[in-house]
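All protein chains but one are shown in place.
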Amino acid sequence: MRFTPTELTVDELALQAEVREFLAEELPPGSHEPGLGMSAAHDPAFSKKMAERGWVGMALPTEWGGSNKKAVDRFIVVEEMLRWGAPVGYHWVADRQTGSVIVKFGTDEQKARFVPKICAGELGFSIGMSEPDSGSDLASVTTRAERDSGGWIVNGTKIWTSNAHTNDWFICLLRTKPVDEVGNKREGLSQMLIDLHNTPGLELSPIPFLNGEVHFNEVSFNDVFVPDENVVGTPGMGWNQNTTEMAYERGGPDRWLSTFSTVEQLLRETAGTDLDTRTLELFGELAARWWGIRNMSLSVARLIDAGEAPSVESALVKEMGTRFEIETIERLVELVDTELSLESSSLFERLLAQCVLTGPGNTIRGGTIEILRSVASKGLQGLPA
Amino acid sequence: MRFTPTELTVDELALQAEVREFLAEELPPGSHEPGLGMSAAHDPAFSKKMAERGWVGMALPTEWGGSNKKAVDRFIVVEEMLRWGAPVGYHWVADRQTGSVIVKFGTDEQKARFVPKICAGELGFSIGMSEPDSGSDLASVTTRAERDSGGWIVNGTKIWTSNAHTNDWFICLLRTKPVDEVGNKREGLSQMLIDLHNTPGLELSPIPFLNGEVHFNEVSFNDVFVPDENVVGTPGMGWNQNTTEMAYERGGPDRWLSTFSTVEQLLRETAGTDLDTRTLELFGELAARWWGIRNMSLSVARLIDAGEAPSVESALVKEMGTRFEIETIERLVELVDTELSLESSSLFERLLAQCVLTGPGNTIRGGTIEILRSVASKGLQGLPA
Amino acid sequence: MTVDALITETADRLFARLCTHEAIQAAEANGSAPEIWSAFAETGFAWISIPESSGGSGGTLLDALEVLRLVGYHAAPIPAAETGMLGSWLLASAGLALPDGIVTIAPGARGDALSLNADGTLTGTVSMVPWGRSAERLAVIVDGQVVSVAVAGGAVEHVTVEPRTSLAGEPRDAITFTKAPAEAATAPDGVDAASFRLRGALSRVALMGGAIEKMSQLTVSYAQERKQFGQAIARFQAVQQHLVWAAQDAALARSVAEIAGLAASRGPAKFEIASAKLNANQAATRATKACHQAHGAMGMTQEYPLHHYSRRLWAWRSEFGGTNEWSRVAGR
Partner (left out) sequence: MTVDALITETADRLFARLCTHEAIQAAEANGSAPEIWSAFAETGFAWISIPESSGGSGGTLLDALEVLRLVGYHAAPIPAAETGMLGSWLLASAGLALPDGIVTIAPGARGDALSLNADGTLTGTVSMVPWGRSAERLAVIVDGQVVSVAVAGGAVEHVTVEPRTSLAGEPRDAITFTKAPAEAATAPDGVDAASFRLRGALSRVALMGGAIEKMSQLTVSYAQERKQFGQAIARFQAVQQHLVWAAQDAALARSVAEIAGLAASRGPAKFEIASAKLNANQAATRATKACHQAHGAMGMTQEYPLHHYSRRLWAWRSEFGGTNEWSRVAGR
């Protein structure tokens, strides 16, 4: 395992400058309430503007509407968007995962149907993976799809489906063969694409977050029919396809940037003032650690562009980033030593209040921190994940 | 589980004052290099002086030479000794554990033979428990004792036996029945008392510590004969007796005080100077946390005096104390921000250097931190340990 | 000095009955819980530790802290500390009358400024005032005077209440007084901004001890019931760590509250209260992290009760002084 040091090329720096210019124009400071990482606001108009620049589905083939760019290019765009707290929620999952999965495993018909719309920022996707009894044991899927003429009949329940109420479709992991028939819970699973709002028998129930906001949904299936043309890849191979999807999710800059916009806001609010030693040292420490993790994350993107599959490296970076986020919040809370409120007049304090409330979720999204450790630990020992 | 708040009585405060006076007289500052917790120096003359005050084996019955005092009284004496870094190494284990085990499980003949000498500070004990392959799995004892006329023939190896080279006897956990005969590795174990220096077939090999000091030994048994009168309690019941012994070890003040003398030395060396905010805050935080853990530890001693068996409480306090020690060292190293050396002219820096080198051992002694968590976690769930 | 078991039992039973998940949720939505308050006030617990001669319910500071521990344990959405050991304590200390309703206080937020005018009226703004919108009066120290001023939820002249909330969704309002009629009396020796802040911190420590204990118990139950990979998650070492840390922090927070309470019954207890708040703050940070981690996504939802305790702990750890402030006090 090696994180080869890498720096941005001249072209990549130009892209970074372009994104910064775009953001300064579209979202001048004060014009929007920044979102934190994956809780970024949902704004189809903004997604469309980004797509017009070629920044949604940018690593996908031009044939299907993508920009055929590199993982590092996507890294640059995502990094700037998250630092700015831009409203990238609508295209987030489709851009990061679903587009790639369809391009990799889907039929040409599916590619034509979905990918150009994803790249246009016109199609938001959710992921239907967790179930009420699955927890971190994601392969223990019990929502079953049974063969029917020309498709499948689905019954069961998915839970913690982020933004199902605001997105258009979701990609679902369903059991197409019982465990006792295939002998292993990772076999007999299939991925299917399902319209969230125009599917008879599909019902969404919001699960309010602890502060009342809705991100999560429960999605129940009552004899939902999914036509064969919406099955992605090979029936029964869903777990392997899904694992690939998870690997895309890890190691990206979302991990270690979702609280960094809060730090940057504190920098803005204290700019020009005489910092005390404690604040100066904390800024220094956070900047140094951000720099360290960012370099490693960028190395992972380069590895992907070199055609490698850095899954252990990604899990290591993600676990580090997650701990960095948690520690950043704790240190900031200690530093400001004041009562926080979501209604504070200081944007920094509002953001920090939001960080405190959503912080525990950072260790859960995309695999709990324990699962990440297990993936990484197996990789270190040369064992299969 | 409840840690009832408790404070020292007038008599207890008088004892504390007496101990402080004794220490100020016997070990005026500058006259000795303080030892850190369980690495305290070995000084039979000092142990004898303490015994003359009735402070060795003080909780043991007067009948056998003890002072019949309470656990809280012992707490007071031990706390002051450790804060002062006094050379309590020679009587440490005998005072803390072995004396109680013999009184609880031994024959009257054994009590008469060993306990008065322990209480006189004239008999140092070690513990023969760990084996090369046992690690944290302490019940996986393979050193076997086989029946022989009037006693047992012992073969095998004990390891990590602290201070076997400077103590007189040790109390050993030995397998007297094979596991496949008793069906459970916690059965078929027996405790025996063995002279460390006058026993044919017993061989000690020092295991130098990473800085060259010797605390640990390997002790090998080559057809060692142990007479029946040296078996403690019921043959085969050694594990249960031993578990009792471990419980005595936990929760006592040694856990959270072994680095505190270092903090107190820093206080002395900075006394009268104008402390910067960082130092002031660190002193405040450490003092506050010390106070918090000390109150809980004192509550445990009161519970013991009330005839309860606070094993979960002890494990919780010990795990907290261990983490407190580690964090204290890390915070002090960050605070002083200087190159440490065992040969520094500052006693504080010498102590801190010693803390850094021996710090990792704190999480190992008397059960690794993971084992403590497992004991505590089972207790919290109402499961048997 | 101990607390009568009857106090513990009565308060525990009362809150267990009133503070259901739904009731706490409703209090957050409505910004008040008048039924819970009136049932609580009826028992007299609201004025425990305030001498009967001053119009209180009598009892000791330890009694008051025990009631607050149970307020924390049940996440009771009421200004128990504010009305009792903080607000009425201020009023009684200066011989001012206790109102029948809720008394609140000004915790001393950044930017607060109040002044007594020459005509005896009060002018200025205080913020982060607990349940300001429901308070009958505010008790506050201004220029060495204990001042009692009518708030009446902003329904009186000269007073405006801007609703705000804490991280727990509990009211923490900004109140502006413009020449508001006020009663004032000289604060006796030992009653000043510093001693009030200590007392405020002590009230939070008691609340936190209760909340961490409940959170720890919830987490043990959840970990025993919740199954993953074919076994209860309590069997995983990583989860056991969380359970142990939460239990330690629960024990620590309760223990420091009780010891500091003993010390405060005898004197200013500056070191003890500072140390107790510092320990309670650190315990809250560790325990909320451990309990949320053990709960996974379920703990992040409104429908599961963990957040009643974790969010209150995040609010209380910042109220009446954070870790750095109290470490400086303890370090002196």
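Chains here go by letter, A, B and C, matching the order in which they are written, and residues are numbered from 1 within each.
In this text, contacts are C-beta pairs under 8 Å (C-beta built on N, C-alpha and C of every residue); 3 or more make two chains touch, one makes a residue touch a chain.
All figures in this text were calculated on a predicted structure; none of them were measured in a lab.
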item	value
Candidates A:P29, A:G150, A:P227 or A:G284 - the one touching the absent chain	A:G284
Contacting the left-out chain in the complete assembly, out of B:F3, B:F105, B:F125 or B:W160	B:W160
Interface with the undisplayed chain - residues on chain B	130, 133-137, 140, 159-160, 207-212, 216, 278, 326, 330, 333-343, 353, 356-357, 360-361, 363-364, 368-370, 373
Touching residues on chain A - with respect to the absent chain	1-5, 7, 275, 277, 280-285, 287-289, 291-293, 295-296, 299, 313, 316, 319-320, 370, 373-374, 376-377, 380-381
Contact footprint on chain C, counting only the chain that is left out	236-238, 241
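Please note the rule applied: only the chains that are shown with their structure count from here on.
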item	value
For chain A paired with chain B, centre-to-centre distance based on mean C-alpha positions, whole Å	50
Chain C residues counted as touching two or more neighbouring chains	323-324
Numbers and ranges of chain B residues touching at least 2 other chains	277
